[in-house]
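Notes follow once the structure below has been shown.
With one protein chain withheld, the remaining protein chains of the complex are depicted in position.
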Amino acid sequence: MKIHWLRLLGLGLALWMGAGAAQALTPADALALVAGETDDRITTLNRLATAADERASVLIQAMADESVRVVGERVLIVQGDGALDAVTGERVAAVPEEAEDVMINNRLRSAMETALAGMQLVGADAARQREAASSLQRNAFDEPDASQLPLIDKALAADIDPQARQTLELARAAVLLASEDEAQRLQAAQKLGEARQAIVRPLLLQRLETEESAPVQGALKASLAALDRSLAISSALGQAFTGVSLGSILLLAALGLAITYGLMGVINMAHGELIMIGAYATWLVQSFFREALPQWFDWYLLVAMPLAFIASALVGAAMERTVIRFLYGRPLETLLATWGISLVLMQGVRSLFGAQNVGVENPSWMSGGVTLMGNLSLPWNRIIIIGFAVAVLVGVTLLIGKTRLGLFVRGVTQNRPIASCMGVNTARIDTYAFALGSGIAGLAGCALSQIGNVGPDLGQNYIVDSFMVVVLGGVGQIAGTVYAALGLGILNKFLEGWAGAVLAKIAVLVFIIVFIQKRPQGIFAMKGRSAEA
Amino acid sequence: MTNMSTPPVPASVTLPQAGPLLTRAGWSAFIVALLVVCAVAPLLNLFVPADSAFHLSDYMVGLLGKIMCYAICALAMDLIWGYTGILSLGHGLFFALGGYVMGMYLMRQIGTDGNYKSELPDFMVFLDWKELPWHWALSDSFIATLLLIVLVPGLVAFVFGYFAFRSRIKGVYFSIITQALTFAALLLFFRNETGLGGNNGFTDFKRILGLPIATQNMRMTLFVLTGFTLLGFFLWARWLVGSKFGRVLQAVRDAESRVMFCGYNPLPYKLTIWTISAVMCGVAGALYVPQVGIINPGEMSTAASIEIAVWTAVGGRATLVGPILGAFIVNGAKSWLTVSFPEYWLYFLGALFIAVTLWMPQGVVGLVKKIRGAKA
Amino acid sequence: MTPDLMEEGAQRFEKLQTASVLGRTESGGRAAAYGRLHTPGEVDTTHGRILYLEDVHVSFDGFKAINGLSLDIAPGELRCVIGPNGAGKTTMMDIITGKTRPDKGQVFFGSTIDLLRHREAEIAAMGIGRKFQKPTVFEQLSVYENLELALATDKRVRHSMVFRPTGEEKDRLGEVLTTIHLADSAARQAGNLSHGQKQWLEIGMLLMQDPKLLLLDEPVAGMTDEETERTAQLFLTLKGKHSLMVVEHDMGFIRTISEKVTVLCDGAVLAEGTLDEVQADERVIEVYLGR
Amino acid sequence: MSLLEVKDVNQYYGGSHILRNVSLQAELGQVTVVLGRNGVGKTTLLKSLMGLVPIKSGSVTLDGVAITQATPYERARLGVGFVPQGREIFGRLTVEENLQMGLATRKGGTPIPAELFELFPVLKQMLGRRGGDLSGGQQQQLAIARALAAGPKLLILDEPTEGIQPNIIKDIGRVIRMLADRGNMAIVLVEQYYDFAEALADRYVVMERGEVIASGPGSEMQAKGVRQLVAI
Partner (left out) sequence: ADTIKVGVLHSLSGTMAISETVLKDVALMAIDEINAKGGVLGKKLEPVVVDPASNWPLFAEKAKQLIDQDKVAAVFGCWTSVSRKSVLPVFEEKNSLLFYPVQYEGEELSKNVFYTGAAPNQQAIPAVEYLMSKDGGSAKRWVLLGTDYVYPRTTNKILRAFLKAKGVKEEDIMEEYTPFGHSDYQTIIANIKKFAAAGKKTAVVSTINGDSNVPFYKELGNAGLSAKDVPVVAFSVGEEELRGVDTKPLVGHLAAWNYFMSVKNPTNAEFTKKWAAYAKAKGIAGHKDKPLTNDPMEATYIGINMWAQAVEKAKSTDTDKVIAAMAGQTFKAPGGFTSTMDKENHHLHKPVFIGEVKADGQFNVVWKTPGPVVADPWSDYIAENKGKKNMPMVK
């Protein structure tokens, strides 16, 4: 029989792929899964999932990965250039032109995830298990239903990762909260006190409304109180974190300016464009890695960082050599010239790379986040940027404060002719200093590319903030810049929490105005006579 | 006394004379400018046929009128920056405030001709406002509007300046807080709740003093009015900087603490010129709005304020004529280049700024002086 | 110093005396010893002091720059103040002119005006003029305009807008220009003057200000001996009509002008007396003059 | 040949002729004093020597090397030390850092010569203070110390006694003498304080309106009536 032969072949292939299959996927099933009304597809999905067929599981996984195409009646799983027939497992050399994408909406996607989770809970590696467990848990928290119990219990009975177990136990408790059995409800209510997720709250509240048994009520209340406590703490922590994170961004954006403007006195309106150049450099490196070294893609940032620094530093050095060096001692004129430079740089980038944004991807180790206390998730990119800002800060402080180069930079920027009389090659020091400040702007651009858009206007968004930070901190005071950046970041986020983003921003600006009234020279005002010199 | 004592005042000590308001050549140029504005331009626009080479098109009238408003801003900036050494990055705010006051009046003049046939301005209608908010109270009256055009920017500048100067905020610190102020105002005006049209601001004006606004005659009238104002402000500014008041301002710019030890309190001086400068900008804004037909918070953007400083610097600081020229050169160039080289004009403009700073540190006026000096 | 200027100064001094003291002490047809009207802003020197400092302390980040300084100056006196570098002389002037606030102590102008309650400009307007150790003039203005700004007149905005120097004031400007040897340079930009010329210009500005009390911080630093001499003469003519406090390290100069010398050291008075007395003081020799 | 040879230097500020054919020499082991009234161009001359202002014509030679076109820092590296008029210390650097700036021509890590602190003990006390906070006289001492730090061949001082207390002036005089007497340094001193100048001068030069109007050995100053020359 033809079918039989095909099945055998399929089985063989499945075995060859390293897994045994109990029941085969029919072409009709495959087709029903990838096309038709969403309701029907979900029914098919659930049926296939419980049947635990290896080939079906491969197909579902492929669908979740968006690598399934349909050609007529045939369902293909795209693999590299070629494809596999989903039903037969047959290799197809090239995906035909007319292949159509499979339409997947969010509903289907959730269903697939749960199905996969159920299929993968047992036997997979720990990470996969945890993921699957959370998926089941989310389902249970969303809409607890007794039908979820068998799957959970089955998994709990098996030998699984302890963390996944805890997750599943909470899921189980969520389902059991509606149980007929008071003891079970009590246990569930107590258990849920361990959950640190806001999503549990409505569950508990709803139960409390209908609960009649006093002990269960007590347990519910206790769990609620524990939950609220933990939520309050995590939300306060979260707010502090966002504040620090914003502060670190401001700091990075402003540090370069603290050198070019704070120390050298160049009102560098092109500072933002130097940031932008750093970001574009990052993008170029990323694109190169994607093309040429895809296997190393995750580490492109390590190359991008120094290159962003160098790119911006070179542009900065060129600016210094050709324009700025003729303007020392005339700070207001530097404003005009650098404004001109910024226009040119921006338009230059538009001509070269187009006016639209370019995409910079986070490497995988910078995507996602860590979850703390069940409810507080801190994105990796933010955490890493905070660390990066600290590192750059320490580097700059040491360089400026402790090295001979730093001493010369400070000396030259204060009194160029006399420094020259002391034997300092002022022209070179100026170039170094400006290139350093610009390079740091480039580093900022590299970091900013990880959280925001990279486009020709990128710099414009940061220039005002950068100046505010440097000035608020006290011109020429790197320590002041740090305080100002953190202070503004935290204040802004704090206000945003209860006044909304727009009013918060206005309030912060008003705060700056008022603050300067009290401290007309910024946070770290230079005191005494030296301030006048 | 010893033999070294100075002889009695020799008759030969000639004290420098106080300069006249304008030199003879200056007056001639001034009168020519006046004639151009209120006779030549209207003639060329209204009476020379459209196909003649000498016809001044409506577009040109609008453009020149707009640039004259900018020139007033540059003049105002020169007073505060060029002469007093205080760089304001907030003049866009005063300009916009004047503009908004005028805009409110113009909005009210639309009457019930709007989309919704309501007494209220359209944007209020579709945002469910039932009555005019308090700050629109005086927008019906032209007289009140004229007063407010001066008062609103003046008062904002006065209060802000009073506190800032009293706290002795100087240099960049001052520049930055003016920028913060303007930025805050920008965000405030963007908000629809503020009741000033949000991002869209005010447009689609129909009448001024009951007369239709989009006619050639009205445009010419506004143009002449702007020209008059510009020239009037110029004379006033000349007078101000020529007086001892002006010299005190320059002294403040050079060594403020020394000014105090001479017995001057710099606060009222700075405050006076600051307020005057703000008012000038406000008036410019008020003249600008009916000519360009829109006012929105864009005028308060950081870049807009910096541009005012740029015109001033291009023309030549502390020269009064320079900033006016600067406004014409930069904006003229911008208008021309955005059409002729839409994709490259920013390179030209950027290069212009760089060139001016490198080779004409005193701006265009400085260059002219140098050339003249070299010839003489 | 020109005789005319001296003459004029003397006349003014007399006028002031008649106006401010005699005219107002009449009470019920008798000259009363007290109960005079006090005009605000007018210095009251009836107690024989125009400047009075008591137990003033200032410290900068813990460093005591002025440490219990007490000192007074009589009207018309020319007081010389000497002392090692860093003794606190300039700081003292900073305190008197309102530039630095003391941590503790009293500073009175006359017997009624508490200087610590006033700002720089007010203090200057009351009649305390100062020449800085580092000459400071308005660099962008001409020499003439520098002097004109210093001219003693109403210094409020409204007045400045309509101000035109009267004939009398012009004469005075001319005189001072001559006195400071800058008559030829009246139209020059002050920033282009040499160091010594700036010193002179600043003295000239002080003369224009016509203050009651002049504080001069190293006025002859960087001047040639001849000009030092000339400055000395100038100060001597000012003495009597004005009160002067001169800080200098040039002992020759001090010798020419001094009547009473105060020696500051470590922020307090170390010795006071005639120059000879002071010069003989072992401690002064030790810390200041050297052997 | 002299360590420093200045020949026919002309210099202008804008239109005005400030130095007119100024020539002068400075020998190792000698103090050359430049005298003149205010505004005659002494400072301008020293700035020309240092390369801070460009000269229009003439030549400057140091130890046989033409340095007319050299930048200030090149001159400093060739061994010229400069104490500018008005002190010009780095206000926002500490005293210690100011002295380290003086060592810029030396290798990194060169210690500040202890000798300086013997000459100016007050600097030792104030090592950590900002230069700008020092009193005028202290700053002047710092400026001299800074110029000496790198051990120059040619030391140029512009009114170093200005604002300094008498006993330290004496010390400075002694120091200058001592440095000259070591024989490996030429010193050019602009000074208004006549007695001080006369006491130190091995050679003198008097300037008037940008020109050298008299010069000769220091011992003849009295006889030639230099004091009067400067006074008129």
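A, B, C and D label the chains in the order they appear, each numbered from 1.
Just so we're on the same page, a contact is a pair of C-beta atoms (placed from the backbone, for glycine too) under 8 Å apart; a residue touches a chain by one contact, two chains touch by 3 or more.
Predicted model only: the values in this text are computed from it and were never measured.
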item: Chains still shown that are in contact with the chain withheld from the display; value: A, B
item: Selected residue (touches chain absent from view) among A:Thr43, A:Gln217, A:Ser377 or A:Gln517; value: A:Ser377
item: Contacting the left-out chain in the complete assembly, out of A:Leu156, A:Leu399, A:Val502 or A:Ala525; value: A:Val502
item: Option from A:Asp40, A:Asp101, A:Asp153 or A:Asp228 whose C-beta touches the chain left out; value: A:Asp101
item: For chain A, the residues touching the chain missing from this view; value: 38-39, 66, 100-101, 103-107, 109-110, 113, 138, 197-199, 201-202, 235, 238-239, 242, 245-246, 249, 346-347, 350-362, 367-369, 371, 377, 379-382, 450-457, 460-461, 493, 496-497, 500-502, 505
item: On chain B, residues whose C-beta touches the chain left out of the figure; value: 57-59, 62-63, 66, 115-116, 118, 122-123, 125-128, 187, 190-192, 197-201, 203-205, 214, 288, 292-294, 296, 298, 334-335, 338-339, 342-343, 345-346
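The working rule: only the chains that are shown with their structure count from here on.
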item: Of all other chains, the one whose Cα centre sits farthest from chain D; value: A
item: Most centrally placed chain, judged by C-alpha centres; value: B
item: Mean-CA-position distance for chain D and chain B (Å); value: 51
item: Distance between the centres, which are taken as Cα means, of chain C and chain A, whole angstrom; value: 67
item: Inter-chain centre distance, chain B versus chain C - centres from mean C-alpha coordinates, in Å; value: 44
item: Sequence positions of chain A contacting 2 or more other chains; value: 528, 532
item: For chain D, residues that touch 2 or more chains besides their own; value: 133
item: Chain A contact footprint on chain B (complex, rising order); value: 81, 87, 163-164, 167-170, 172-173, 176-177, 179-181, 183-184, 187-188, 190-191, 257, 302-303, 306, 309-310, 313-314, 343-344, 346-347, 349-354, 356-358, 361
item: Residues of chain C defined as touching chain B within the complex; value: 1-4, 97, 99, 119-122, 124-125, 129-130, 132, 136-142, 144-145, 148-150, 152, 155-157, 160-164, 170-171, 173-175, 177-179, 181, 183, 186-187, 205, 209, 226, 229-230, 233
item: In the complex, chain C residues that touch chain D; value: 60, 63, 82-87, 89-90, 133-134, 192-197, 199-200, 218, 221-227, 249-251, 287-291
